[in-house]
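Sharing a structure here in structure tokens format.
Here the complex is missing one protein chain, while the rest keep their positions.
First chain written, first letter: the chains are A and B, and each begins at residue 1.
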Amino acid sequence: MVKKIFISYCSWIDRLVRFIGKSVSVLMPLLAIVIAYEVGSRYLFNQPTIWAQDLALFFFAYLVGLGGAYAYQKKTHINVDILYLAVSPKTKRIFDVLTGILAAFFMFVLMMIAYEKFGEALQFNYRKMSNWAPHTHHFWMMLVISGALITLQISSNMVKDIYYVIAGQALISEPEEEDTEDGN
Amino acid sequence: MGIELLSGVLLLCILVSFALGAPVGFALGGIAMAVGYATWGEGIFNILPNTFEATLFSFILLAIPLYIYMGQLLTRSGIGDAMFNASQLVIGKVRGSLAISVIGVCSMIGAMVGIIGAGIMTSGSIALKPMLDRGYDKRLALGVIMAGGGLGILIPPSVPMIMFAASTQNSVGKMFIAALFPALLAIIVMVAYILISCKMNPDRAPLGTGAEAKMTPKEKARTLRDGFMSVLLIFAVLGSIISGIATPTESGAIGVVGAIILAFFFKRFRLGMFRMAGMETAMLVSVAMWIILGATLFSNFHLLMGVQDMIAGFTKDLGLPPLGVIILMQLVMLGLGFIIDEFIIVLMCAPLFTPIVVDLGFDPIWFGILMILNIEIAVQTPPYGFALFYLKGIAPPDVTMLDIYKSVTPFILLKLMVLVICMLNPDLVMWLPNKVMG
Partner (left out) sequence: AEHNWRFANLYSRGTAFGEVYGNMAENIEKMSGGRISVKMMYAGEGVSTTGILGAVKSGLITMGAHFQPMNAGELPAGIVEVGLPGGTADVAKLSVLFHEDGWNEVLTRAYGEQGLVYLDPYIQPPVYLLTKKPINSVADFEGLKLRAPGAYGKFVRNLGASPVSMTWSEIYTGLATGVIDGSIGSNLIDHRDGNHVEVAKYMYRLPLAGAQVLPVVVNQKAWNKLPDDLKAIVKAATTIHAREQMTKSRLWEAEAIADMEAKGMKWSPEPSEADKAAWKKAGESLWDEYAKADKFSAELIEILKKQQ
């Protein structure tokens, strides 16, 4: 029963994070298009835009922020694995829990401060300094959400890790869904 | 807590969290926030908004997503391979020739990008797989990427050089020209190392599967044409910078568009390939940027606590001979590479050190070049270095950090050699710029 709750909690979070992580990757081609458009518009038509630079940077920020949790899930965040690779699977899980707490603390601070900034941005109508002057409040809200997603992913990993340490077996049997399509 | 003790505590925290296998960016951010809370109080959390805004809204850093995307599109559509297939057709009989072509490609990428992250991750995206596929020794392949990617800040355009020139009031143009000989020297030394090391250990660089020999003349012509087309893309991107169509950062987007057009031309464009290239890039960019975010948070905290005063204080009254002062400065910058990124090293050390160096009778441009050579080394010196993390990000999953540490060692020694040669022979650096610009 408890195991079932754990499983559904973890797989729900994993699915949410995966969905968002994959969705934001659409910003990558958009980012390139925006810059290419600016170059073309300026060079060919002598009409530089006032929005391309800011828009590209927003795409970039969203990509980085919202993609962070999915990278966490796929364990692609870089670590120094010299000792880590030498220890037993159980010890690895314990290490993961410890470092997860540190990361979660960082994300907690991020959420708290970014939320404060979000309120400040709304109150004083903060914008970017450019002529286009887009609002910046959504940037702070995006960081709150990014922090929350990463925290959720950490919690899902921790549930799995702690279950493994106590029960001696994986909570959800691997392998999980993998992307194999590479178009070639 | 004094700054010396605090620095010790921070270092210890880094070592422990790294030993536990923590994700680097999150660990650095977490340590900065936790130690900051203990020593400063809640107020330190206000370091976050500025750090996140300044990093995520930095236009210069857009070179990272754009160039990696170009690299991913080239690789996944098989166009990157075309380049190396063609090179193998021409110089495939030389042992290590593929690694040498990679150095060539890295040099061209170096002439496009101006920051280290873009240099290494683009070179890695394009050139790592072809070497591993052909059975090259893992460490040789990784080392070549690291060393070649570092050329991004040594071959103009170079953002750290622009920053050095600005903060010391020296000529950017002169500095760009002064960098050409050291860059050439670095390339020659690397190529020589590859040739010698492959001669001594033939296993490191297999001579190809003989696929090239079995090709019909028609296939050969086709391979050459494909290779030529892909090199043409690189020249088109370079051309867009030189002819004033785009800035070095924007040219990455030209490269992306060019790669897509080439993929259509080669009839290699697939929606799935396009989607996967976007996903892979998004993931790599997110990973690289979270490291930069965490590390910037960490170094901002350390700077607010006054680590720079430690450096500002020690250079006075050392009673060393002039060259001794220069060497000591190099050591300090190598040490700073342990915790601080390339831009901040320049921003901090250039205005502090250069006046002293000039007083001692040295040329500031020469010193600036030494500084660039130095940070190129500093960011790839284990255990902590941005370049190391970027390389791990781009490498296949079975590559461990230890592989990376071991792979960079010979190339770091080579670059140190270049640094020492340039340090002992200022004329080698200054002859060309003095000739061109007086």
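Please note the rule applied: a residue touches a chain if its C-beta (ideal position, glycine included) is under 8 Å from a C-beta of that chain, and two chains touch if they have at least 3 such contacts.
No experiment lies behind these values; they were computed from the predicted model shown.
Considering the full assembly, B:L352 is the residue among B:L352, B:L402, B:M417 or B:L432 that touches the omitted chain.
Contact with the omitted chain, checked across B:L185, B:I241 or B:I404, is made by B:I241.
Screening A:N79, A:T136 or A:Q153 against the full complex identifies A:T136 as the residue touching the chain left out.
The chain not shown here is touched by just one of A:I50, A:A86, A:I101 or A:A170, and that residue is A:I50. Contact with the undisplayed chain is limited, among B:L74, B:I116 or B:A165, to B:A165.
Take chain A: the residues that touch the chain left off the picture are 42, 46-48, 50, 52-54, 124, 126-131, 133, 136. Although one chain is not displayed, chain B still touches it through residues 43-44, 46-47, 49-51, 53-54, 58-60, 114, 157, 159, 162-163, 165-167, 169-173, 241-249, 300-301, 303-304, 306, 308, 312, 343-344, 347-348, 350-352, 354-355.
Criterion: only the chains that are shown with their structure count from here on.
Chain A and chain B have centres, each the mean of its CA atoms, that are 25 Å apart. The part of chain A that touches chain B in the complex is made up of residues 21-22, 24-29, 31-33, 35-36, 38-39, 43, 53, 56-57, 60-61, 63-65, 67-68, 70-72, 74, 76-85, 92, 95-96, 98-99, 102-103, 105-107, 109-110, 112-114, 117, 128, 139-140, 143, 179, 181-184. Remark: chain B residues 17-27, 29-31, 33-34, 45-46, 48-49, 52-53, 56-59, 61-62, 65-66, 69, 76, 78, 240, 245-246, 250, 252-254, 256-257, 270-276, 278-279, 281-283, 285-287, 289-291, 293-294, 383, 389, 392-393, 400-402, 405 touch chain A in the complex.
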